[in-house]
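Only a single protein chain was left out; the remaining protein chains are all shown in position.
Every chain is named by a letter (A and B) in the order it is written, and numbering of its residues begins at 1.
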Amino acid sequence: MNQRTPLIIFALVMAAIPFIPGVPPFWIVLLNNIGLAALVAMGLVLLTGVGGLTSFGQAAFCGFGAYTTAVLTTAYGVSPWLTLPLSLVVSGIAAVLLGIVTVRLSGHYLPLGTIAWGIGLFYLFSKLEFLGRNDGISGIPPLSIGNFRMLDPGTIYFAIWIAVLVSALLTMNLLDSRTGRAIRALRRGHVAGEAFGVQTPRAKLLVFVYAAVLAGLSGWLYAHFQRAANPTPFGAHAGIEYLFIAVVGGAGYVWGAVLGAGIVVILKEILQSYLPYIFGGQSQLETIVFGILLVVLLQLAPTGVWPWLMSRLPIQPGRKMPDASLPLATPVRAQASSAVLLQIEKARKQFGGVIAVNDVSFDVQAREIVALIGPNGAGKSTTFNLITGVLTTTGGTISVLGNKVDNAPPQEVVKLGVARTFQHVKLVPDMTVLENVAIGAHLRGSAGAISSMLRLDRADEAKLLAEAARQIERVGLGDQIDQLAGSLSLGQQRIVEIARALCVDPLLLLLDEPAAGLRHLEKQRLAALLRQLRDGGMSVLLVEHDMGFVMDLADRIVVLDFGTKIAEGTPDAIKTNPDVIKAYLGATA
Amino acid sequence: MNTTIMLFLLQDGITNGAIYALLGLALVLVFAVTRVILIPQGEFVTFGALSYAMLATGQVPGTAKLAMAMGVVAFGLDLFEARRSLRPRRVARAFALNIALPAAILALTYGLAGPKTPIAVNIALSLLIVAAIGLFLYRIAFQPIAHTSVLVLLIASVGCHLALQGLGLVFFGAEGLRGPALSNTALTIGPLRFTGQSLAVYGLTVAFIVALWLFFGFTLMGKALRATAVNRLGARLVGIRTTLSGQIAFLLASIIGAISGILIVPITTLYYDTGFLIGLKGFIAAIIGGLVSYPLTAVAALLVGSVEAFSSFYASNFKEVIVFTLILPVLVLRSLAAPAVEEEKD
Partner (left out) sequence: MSALLSVSDAHVSYGKVEAVRSVSLEVADDEIVTIIGANGAGKTTLLNAIMGVLPLKGATAFAGADMTLLDIEDRVAAGLCLVPEHRELFGTMNVEDNLQLGAFRIPKESAARSFERVYTLFPRLKERRKQLAGTLSGGEQQMLAMGRALMGAPKLLMLDEPSLGLAPIIVADIFRTIGELRAAGVSVLLVEQNAQAALKIADRAYVMELGEFILSGSAKDIASNQRVAASYLGFQHEGASGI
């Protein structure tokens, strides 16, 4: 089934609805409201469901869109079509200003912050003189094309739904791209993405602004649909409702936003029109029922309706397999000013009073497998984090091919050809193995958000996916390429991380406990792969506790204890080193 | 600027701030134990305040019946959950907590309510009613989804807020209510006059802060509540019933909310939806306190109260805007101080 077919069918159905004889005009009004809500919720899908940034304040961005056009068209007589870009820009600028502050916050601070400024902006709208205070602004001109004025709900219907469909298409395109993968990786924390060159703060700001612009578009349409704007629809409760819509539909799915908007808008309408008949004229009953339904729904289907529907669909959408023969250019790297691949000199890291890495020096030469061993808490993972720029050093120098990296951000270190895996696997569980591995090739593509939305990135994208497929094949997971990463065993997930690192086309591969959770045979296969990589010219630095594996594989071993290097040498020398036996291996090793 | 005015504003700010501090503490408490960001905290305030105000006029508030209804639902959920092992003791325990308790409260309320009922009795009844609602709210809305993410809990919390606020309108109507003062004594220091009411506000706030600190730092049950917050599975594995921890947290929060409401309803007229805004200001304090620190939350609450008092004097139109944007610089500071290493998610 072609991915576009359902979209085209949906567009045709929506286009036909107003022409069906006997459709009550009231239905069209409802559909307009659904479309407007769907636009905002779609932004939230990207922001919350995909990017993991929860916002209760989206209604405020609708307000920016609506008030911009309201003021400009009524007070200055500007044409509505001219105010469209301005509305979007104003929402976008507001988002940049708020976003710079908020997207850096982790966990629950972000949603709480959005509630606070959402309410603050609502009061601002309702107090400012030039926005008409609580009464708002009325007499906004309708949209018009030539002499055709979109005065009634049936005509602006088309403007609204074209906006919805185009936005949905652009959003889906964006998600299915290099930038999209970076966005989808945000929810799992910033470290993994940054290790492969993703500028996470920028990616977060991008989705924040994107969501705000969609909300601004909805606000602009709303102003010209209602021909008036007042603060009420842009307050805290509206913001809460938009988030509710996204969650009801299925917060990770573009079409979930449309479905959720449909369910919520229609439900509210039914509640408002029928409840008073059942319970007598009591007001606000619909809020009570609405609130209760929300709680019940979360208990029954916390992931939303859309994924639930999709899993019951008889035909599952197929996926295109990448053409693994497309070549991807070798990355251009900085000039080498030293023959030593990795040189660590007196590297030091202090956390408060604790010295995690204490003046450690060692190096890794080209075509060499070096193992870093030592008790837990000896500073092995901290050393990895210092090399890859996740942490900054307190002292000493670290250089890659002569380029100093001791205080460079991870995005710069990976550009020098250093790729890594993590002790605690950092894959995106609901992305396929292929998509996860393709994140490794992030720096080897160049397509940005705009070109992804417009599908101008396809040639670039095909090459990236081809490279990812080749590396998956190389580590022996070809059969799992299409599975969700989260469905693999932990051992296999570690191998997927290695494939992702290989996509960097690295000179130096850092592996943090790659053999943990592997069976005997799998370990042998991994060892063979690492030897093959070394023979192909790559170097490997690995942390590992399985001494059989390490002694068999490594050319050289560095032993850390309490942050200090206590020994360095060949496996045979290390095995018999009395200090190492005392601190780490124990009596009989 | 006139010193007397400034002192008045400061006094006003501190009185309000103390209330926000109480609510902030409750929010921190509930979040720490259950990870629920308690938006309906404001409804506990209005329910407490307006139940008290209605009782003062001799009427039985609808909240008493709500507690009964929620108890019935909670009982049903308990029975459904234990359907495979309906041992008599278990059923009896569920019946006592979910049916007998709210029924007793309802009966007491009907029995005692009247125009001549002493203030202390009315306060006790209001607290009982709201405490029961808090307890059952956790059982019904949050216990079944206790293992889900903070976001899901937050949205459920918003749902509870909507439902309870709607019910507030049904019970108390759209008109605001005021309650009788707790005491009519007053104390005058220089130009400032401290009413018994405001002294009660200060005293209770300090008492709660000390009590919570003692409870969490030094009692086994307090530590068990903290442990539940840190690691649910770990807590269960040492035999701590996490559902019990959650219920205790909600019980405390609802009592604190109701007390706050009873403390302010003699000073200001409260409407069915006033609680939301009051709760949110406690919430700003809680955020400033990082949702973990009780003393910081209390200090922040006093700050929020003072800012509000001064801005209502100098820019009354933009009072709410100023109070709610107060959060932004705090967020900036928090982002600058954010830890370098990310926490493990999911």
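Throughout what follows, a residue touches a chain if its C-beta (ideal position, glycine included) is under 8 Å from a C-beta of that chain, and two chains touch if they have at least 3 such contacts.
If you're wondering where the values come from, they're calculated on a predicted model, not measured in any experiment.
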Subject >> Chain not shown, its touching partners among those shown >> reply: A, B
**OP:** Could you tell me which of A:Leu82, A:Met321 or A:Leu490 touches the chain that is not displayed?
**Re:** A:Leu490
Original post:
Looking at B:Leu212, B:Ile240 or B:Leu270, which makes contact with the chain not pictured?
Top reply: B:Ile240
**OP:** Can you list, in ascending order, the chain B residues touching the missing chain?
**Re:** 84-85, 220, 223-224, 226-227, 230-231, 233-241
Original post:
Of the residues in chain A, which ones touch the absent chain?
Top reply: 374-377, 489-491, 513, 516-520, 523-524, 545-549, 551-552, 583-589
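Keep in mind that, in the parts below, only the chains that are shown with their structure count from here on.
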Original post:
Between chain A and chain B, what is the separation of their C-alpha centroids in Å?
Top reply: 36
**OP:** Would you mind writing out the residues of chain B in touch with chain A in their complex?
**Re:** 37, 140-141, 144-145, 148, 150-152, 154-156, 158-167, 169-170, 280, 283-284, 287, 291, 317-318, 320-321, 323-325, 327-328, 331-332, 334-335, 338, 340-346
Subject >> chain B-facing residues of chain A, complex >> reply: 48, 52, 54, 101-102, 104-109, 111-113, 115-117, 119-120, 123-124, 127, 187-191, 237, 240, 243-244, 247, 282-295, 298-299, 302, 390-391, 424, 429
